[in-house]
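Comments concern the structure below.
With one protein chain removed, the remaining protein chains of the complex are shown where they sit.
In this document, chain identifiers A and B correspond to the written order of the chains, with residue numbering beginning at 1 in each.
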Amino acid sequence: MSGIIEVENLSYGYTPTSTILKDISFEVKPGTFLAIAGPNGVGKSTLLNLMCRTLTPKSNTIRIDAVPIESYSTRALASKVAVVRQEFVPVFGFSVMEVVLMARTPYYGTMGFENEADRRIANEALEATDTVGFASRPLASLSGGERQRVLIARALAQDSPVLLLDEPTNFLDLRHQVGIYDLLKAAQLEKGKTIVVITHDINLANQYCDEVLLLSTDRKFHIGKTQDVFSPEQIKKVFGVEVFAGEVGREKFFIPLGKLAKDSRQISK
Amino acid sequence: MNKWLWLLFIITCWMAVGFAISGSMQGQNRDAPPLPTRPERIVCLAPNLTEILFALGLEKEIVGVTLHSDYPPAAAEKTKMGTFWQPNIEAIVAAKPNLVITLGFEQQKNLAERLKRIGYSSLMVNLEKVSHLFKVIAEIGSATGRQDRADALVTDIRQRLDKLSVLVGTRTKVRVLWVVQREPLRVAGRDTFVNEMIELAGGENAIGPTVHKYPPIGAEQVIACGADVIIEPAMTGEDLAVQQGQALKHWSKFRNLSAVVNRRVYVIRGDTVSRLGPRLYEGVETIARCLRPELFGN
Partner (left out) sequence: MTQLLTPKKLIVRTGLALAVLVVVMFACSLIGTEDVSLKAVFGGAGSQTVANPDYEIFVKVRLPRIILAALVGAALASSGVVFQALLRNPLADPYILGISSGAGLGAIIAVISGLNWTLWGRSPIAVFAFVGALGTVWLVWFIGRLTGKFHLAGLLLAGVVVNAFFSAIIMFLTSIVKAQQVYATIFWLMGNMTEEDFLTLWVGAGCVAGGILALFYISPQLNALSFGADDARSMGINTARVRTIAFAIAAGITAIAVSLSGLIGFVGLIVPHAVRLVFGPDHRQLLPLSGIVGAIFLVVADTLARIIIAPAQLPVGVVTAIVGGPFFLILLVKYSRKVSWLK
């Protein structure tokens, strides 16, 4: 089985005296769609960066497919874990196809050119993200949402069992937000990928993710199925915000209501 | 990693081949030939060298000069080999010289090296002091088979200089400020051939010893130098009298200087005093006329 992430007693601080993450342990089974949520600054991005080794964790605190993350070579790790960060436009005008193919660089032939398999994988990634129409356009000419899909396509082209995304729907409009979550869900269901998403949107997480890892500022964390973790009490405790909970179909939805919100009196208790 | 080994291999082979070819070329290369005793095609790379060659009667043998070689007038007709700062190596080669005479400073030294590498030998001379002049005339004389004329020339210059020093006598030396540039102010220091000419003419430099040959100085030093005479080599081709008037006006702000008080500011023609060559005596005499006009019945 591939795509298992095990985190055991992970602690991390950017300086020797500070700690941002303390003794975090959890396991992500293969093919799970996990959301990481929590207030700003609690260490979500740090955790993600540790899970892809952009930051270096202490030995044997993170294992991918039962192998400690530090034992992987850069190339081997890339074949296991792909990361999508905030959408970004490089200075030089690469086209969408060129960008997606970059993910195949470790597999290029001797003279540095892609082969048939690479092109096929790249095309599949483009189709999965519905960006085939942009293939020969410069990345810079696309809108933010389209660019984000291209970066996801690039990550898909790595053909890795694990996909990590850091707030992929920031700054995107509603249609694109939903589009991306649909895309990710499809990748999970059709390809069996393990997907970890950092998100601020509780409702989208509720609708699409199987589990959620909730980090709170008191260094506590909760992990479990979304319906078990998300509740008005939990949200109030972690985010300090009152929410009105309701149900749509089988899932709950949460509407945050601040003091001056129109329906703030709906929140009794 | 295969392609890296390949690259290393190719580069090593390339270098090895290069060294091999270079080794075999050593034997074939035309060495710079020894200097001929009576060269027939001479290229000289400085105006004062040109003057020396003409003075030794080598007009016909000269096949190339630099851009500002204008004395004697016949020199201006010769093929130009670039400038004194940047001689044109192609022109030199095209002139097919069997002797190239260069000065000793960095640029021309490099050129001599380059010429040597492609098989042309040259004679490098140092011409920075008056004593060098006599040596160089003798050197060039023997390199071109004109020793007799060289000796005669040297003797003639020396005699005339001796006569002048007798005329000037041992009176108090006249203090001279020699200005080569007004803005920023630059004067000739003690370590220059200009200074030697001043002393031969019975003067002494108003400026003390300096690090630079042609130091930039400030107004303070001008005020303190106590110059009896200010001499400027002419900047433009205008009438000398006009330039002298302008110079006097320019220096009049230094009212304490005896040079200004006595209106002894002179502008003189550049060539004979800025080029160290066979017209050395003419240059020194011109200066002496400025320092002691009474001796020359002017």
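We adopt the following convention: a contact is a pair of C-beta atoms (placed from the backbone, for glycine too) under 8 Å apart; a residue touches a chain by one contact, two chains touch by 3 or more.
Keep in mind that this is a model prediction, so the values were computed, not measured.
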Omitted-chain contact residue, chosen from A:Met102, A:Val178 or A:Ala261: A:Met102
Given B:Arg38, B:Lys96 or B:Lys249, the one touching the chain that is not displayed: B:Lys96
Missing-partner contacts on subunit A, residue numbers: 52-54, 74-75, 77-79, 81-83, 85, 88, 90-95, 97-98, 101-103, 105-106, 108, 111-113, 136-138, 140-141, 154, 158
Residues in subunit B touching the chain absent from view: 3-4, 7, 10-11, 14-15, 18-19, 21-22, 25, 30, 33, 67, 80-83, 85-86, 88-91, 93-94, 96, 105-107, 110, 113-114, 117-119, 211-214
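In the analysis below, only the chains that are shown with their structure count from here on.
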Mean-CA-position distance for subunit B and subunit A (Å): 78
